[in-house]
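One structure is given below, encoded as structure tokens.
Of the protein chains in this complex, one is absent; all others appear in place.
Per-chain numbering from 1; labels A, B and C assigned in written order.
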Amino acid sequence: MSVKSTAAGATPARSGGRSTAAPAKARGRTARAAGAKRRGTEPELVQLLTPEGERVEHGEYSIDLTPEELRGLYRDMVLTRRFDAEAITLQRQGELGLWASLLGQEAAQIGSGRATRPDDYVFPTYREHGVAWTRDVDPLNLLGMFRGVNHGGWDPNENNFHLYTIVIGSQTLHATGYAMGVAKDGADSAVIAYFGDGASSQGDVAEAFTFAAVYNAPVVFFCQNNQWAISEPTEKQSRVPIYQRAAGYGFPGVRVDGNDVLAVLAVTRAALEHARSGQGPMLVEAFTYRMGAHTTTDDPTRYRADEEREQWESKDPILRLKTYLDKQGLADEAYYASIEQESDVLAKRVRDGVRTMENPDTMAIFEHVYADGHALVDEERAQFAEYLASFESESESESESEFEFESESESEGAASGEGR
Amino acid sequence: MSVKSTAAGATPARSGGRSTAAPAKARGRTARAAGAKRRGTEPELVQLLTPEGERVEHGEYSIDLTPEELRGLYRDMVLTRRFDAEAITLQRQGELGLWASLLGQEAAQIGSGRATRPDDYVFPTYREHGVAWTRDVDPLNLLGMFRGVNHGGWDPNENNFHLYTIVIGSQTLHATGYAMGVAKDGADSAVIAYFGDGASSQGDVAEAFTFAAVYNAPVVFFCQNNQWAISEPTEKQSRVPIYQRAAGYGFPGVRVDGNDVLAVLAVTRAALEHARSGQGPMLVEAFTYRMGAHTTTDDPTRYRADEEREQWESKDPILRLKTYLDKQGLADEAYYASIEQESDVLAKRVRDGVRTMENPDTMAIFEHVYADGHALVDEERAQFAEYLASFESESESESESEFEFESESESEGAASGEGR
Amino acid sequence: MTQMSIAKALNESLRTALDNDPKVLVMGEDVGKLGGVFRITDGLQKDFGEGRVIDTPLAESGIVGTAIGLALRGYRPVVEIQFDGFVFPAYDQIVTQLAKMHARALGKIKLPVVIRIPYAGGIGAVEHHSESPEVLFAHVPGLKVITPSNPSDAYWMLQQAIECDDPVIFFEPKRRYWDKGEVDTSAVPGSPHKAVVAQEGTDLTLAAYGPMVKVCLEAAAAASNEGRSLEVVDLRSLSPLDFDTLQTSVEKTRRLVVVHEAPVFYGTGAEIAARITERCFYHLEAPVLRVGGFHAPYPPARLEEEYLPGLDRVLDAVDRALAF
Partner (left out) sequence: MTQMSIAKALNESLRTALDNDPKVLVMGEDVGKLGGVFRITDGLQKDFGEGRVIDTPLAESGIVGTAIGLALRGYRPVVEIQFDGFVFPAYDQIVTQLAKMHARALGKIKLPVVIRIPYAGGIGAVEHHSESPEVLFAHVPGLKVITPSNPSDAYWMLQQAIECDDPVIFFEPKRRYWDKGEVDTSAVPGSPHKAVVAQEGTDLTLAAYGPMVKVCLEAAAAASNEGRSLEVVDLRSLSPLDFDTLQTSVEKTRRLVVVHEAPVFYGTGAEIAARITERCFYHLEAPVLRVGGFHAPYPPARLEEEYLPGLDRVLDAVDRALAF
């Protein structure tokens, strides 16, 4: 009795060590050759633009963009990066409590975000600043939670861009449920759920795969494999490439070069179309790299080598597209200068906007706990207002805000008759 | 731009309807032809004994058993079924509160259980009465929780057979952790975790796959796909065969004819050996059928057709082995009679054992909540004993049990100094 | 006015909700053809189709997580958790997402999700089928927690839960499913968050909810034979909790005993005792006493009769309170 080969075509790799990721990267680059076989046992990266800025074709995924569209992607990425850099600066200056940088993931985010239609719905993690950009979400909205003035607070339905979700993996189920609703409504929109390589280990993500498959929900699972979950490399989450997980749940998975904005756009478009056309879910793994720290409080020197980062700098998604634009003569210095200027304007707007962002009123603690009111919240609001007022009357100094509390508390209390 | 074929070799089946399972069964039977290709896109069942009792060979899995061993498997299955039938009767008679019958799953359980070594460790669900039998667990032990005298209560380490786990899927993580410990100890034993087709949807099971793969833990995930999770057919859990899930986590999965005790034994042996030899986890899906109700409180006529059950009767695991034994002249009437007699003895032992099973003492409520004691438990125990004693002194009738409470409460209280 | 069981009242209530609002969905394990293990959803899938009454994969986090997504899309999912002990895989989605998402969005989205949980003991079941985890939800801001004790409340409170724009944890006293009572399906119900005096009395107040209301009413009857007049308050809602009604009662009776099945330690009775003591400090003739579960796992079925608070234990506490 013997097990000559693995039964389901699995490739049990050696566990431990970063060896499994490295070959994948190398192999990724060989995929440049057009028409490379896609069904080999080894992971293969869909790529349409090499790190050297050369346009290559792919057997299954193609794209044909106008110069305007190409420049648009470049502009998106540059502005997103600038916004991100500004946020890091603002954090250093104490204007933000924390920032989760997307540096290095611009192509994965802009490419996938630009693949969505306005009627599609996006469920991000906490790092999708670039996707937000493509959905016309005001960048200032993203900063509220990092400044500590709210937990998000924007209207998800305004741009079909859900709130950031911090607890890892949860949003994949929300996206799946939303997609089930889309299907029920007979709408032809699709839903896209972002998550990370680390998140792929959460049970919720697996359950999302199950529900999406069973209900044939129009949802694209978009995994940005930036190769790190804080300090843990992807081998701590999986010993095979993450895109392969989809097959076991009965839907297709594909790995795309996450630093190639054209490939990401093409693959995500196809995946969304797959979903919209009633074929159910699809998993896209964008193979990319977190160039910066996990967040501004993280210190990556404790756990990863500088060389790794340096290697990835040569695959920079913005540089790559710029090289291509240059080679093709699609953009000139004047164009770049104008983008640079736009960046400056954006950065200033963000800077000014953050600095003038108002702190929430103390009594906001009691707001929006319930939609239909709750007697205890009303009681505690009133008590706390009274407590605060006792200081006011002691000091007699800020009587205005005292009135504010009282009036707010009263109007809310009245409006919030419990239950129905 | 098009998606010509699915990227990771997935076979997105149509969702809904029972169509996906049925062809699998049919295809399973074609696998009889020796050397059938195992890597087709369709699920294939490993089979060594056809429903007609014919011995067939398989390209990867083989087995060579002595007549004694073959008769042993037959005996195991018959006694297990008899035990199960007796339990159902006892439930009908009110001696048990509930019973979860394994009818139809004898081959899956005996075959896999007999593949384990004494030093292996088994994590069952709540239906593995046959596996328990192979581990020499006293059948009476299994009845305690169904009678309502305990929640299990046997010593898992006595037969390396963990307690039944009712909350679906949880035990797969315990098995994985245990296996991680086995590997740490440098032992060459393996662990086997049982779960159902329904359980395959639980996040915990997916997390168990992830941990087992990442740590290369020596654990075999043994899924008894009996095609029903209470009233829900397997299509409500997955649109592709469950064994395929393994590949996406980086380890092999195989589907075996769960009504073929030889094939189950061969495949599980191979899987356990795979684990023991340092190759990490493996998933075995035993394709079988729940012939009876989910439990004695269930009414399957509400949700499934009688014909389905009838179809499966022709694949009866015991009948199948008997036909083979008969054809080969490996057993005669005297042998069958002796097994029948053994069954009667077992049934009587179980019947008598259950009927004389003592109810736990009231004060057992407070036992074993903690290993190292807890002040509140001591306090509540004492108070409750006093409360009960107040009735005793009123009625003066059962003073013996009163003393029992008191002495028990005191000795426990003394032994349980909190913390350390 | 019709006579029906709690189970039937819940079934009718779901049927009415599915009829009235096309956005209402029923989802859970085995809610379809089987009609749920307690048959609360009996016949609903047949009448409303698989699109409205949805058998889900066996994954509670997935059920609640996708219900949240469906709510975001404008649906009003009514989720069934099969038994109390199986809600915990969904606990993260409930307390971290469902309870907080409305606040996270500063009110811009609503989460009208109802989670029905058959709870508490008394049916002779195996482990995990008899638990009373209500405080683990009532403590969490953002959730509402209610539990009916009779068919009329079962019918109306479930309607109200489904109409509510907030997430509601709806605990169903499973061992009372087959108790019958009058239901007026055309009445105008009061707030589900107001407690009601189920039995008037003057000497002591018994506060209870769900399955224990019946026990308290029986205790009141037994006590009245001994010349004691007990008032019974059916709390109905655990979040919010109607302290006003309780306070009024206790200011009259001056003594309070809280009865629930859940472990007493950090149980719902603690909050009631603490707050009523604060509100009625000068009225109370005795400390608020609590009768409930021990600090031990729910015992095997053969012990539950002794484990569960019954008439004797309630009356014992009444005696102790009156002895102060």
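Assorted remarks:
One rule holds in what follows: a contact is a pair of C-beta atoms (placed from the backbone, for glycine too) under 8 Å apart; a residue touches a chain by one contact, two chains touch by 3 or more.
Here the structure is a predicted model, which means the values were calculated and not measured.
With respect to the full assembly, the chain omitted from this view is in touch with A, B, C. If you put the hidden chain back, the residue from B:Ser112, B:Thr134, B:Asn150 or B:Thr362 that touches it is B:Asn150.
Touch with the chain omitted from the figure is made, among C:Lys8, C:Lys23, C:His295 or C:Arg313, by C:His295.
Of the residues in subunit A, those that touch the hidden partner chain are 97-98, 144-151, 166-168, 198-199, 201-204, 229-232, 236-237, 297, 302-303, 359-360, 362, 364-366, 369, 374, 376-377, 380, 384, 387, 390-391.
Residues 61, 85, 88-89, 91-92, 95-96, 99-100, 103-104, 127-128, 135-136, 138-139, 141-142, 239, 263, 265-271, 273-275, 277-278, 281, 286-290, 294-297, 324 are the ones on subunit C that touch the missing chain. Residues 150-157, 162-163, 165, 167, 170, 172-182, 184-185, 203-204, 207-208, 210-211, 214, 367-372, 374-377, 417-420 are the ones on subunit B that touch the missing chain.
The definition used in the following text is that only the chains that are shown with their structure count from here on.
Our note on geometry: subunit A versus subunit B, Cα centroid distance of 42 Å, whole angstroms. Spacing of subunit B relative to subunit C, judged by their CA centroids, is 35 angstrom. Multi-chain contact residues, meaning those touching two or more other chains, occur in subunit B at positions 201-204, 236-237. Counting partner chains per residue, subunit C shows two or more touched chains at residues 56-57, 59, 61-62.
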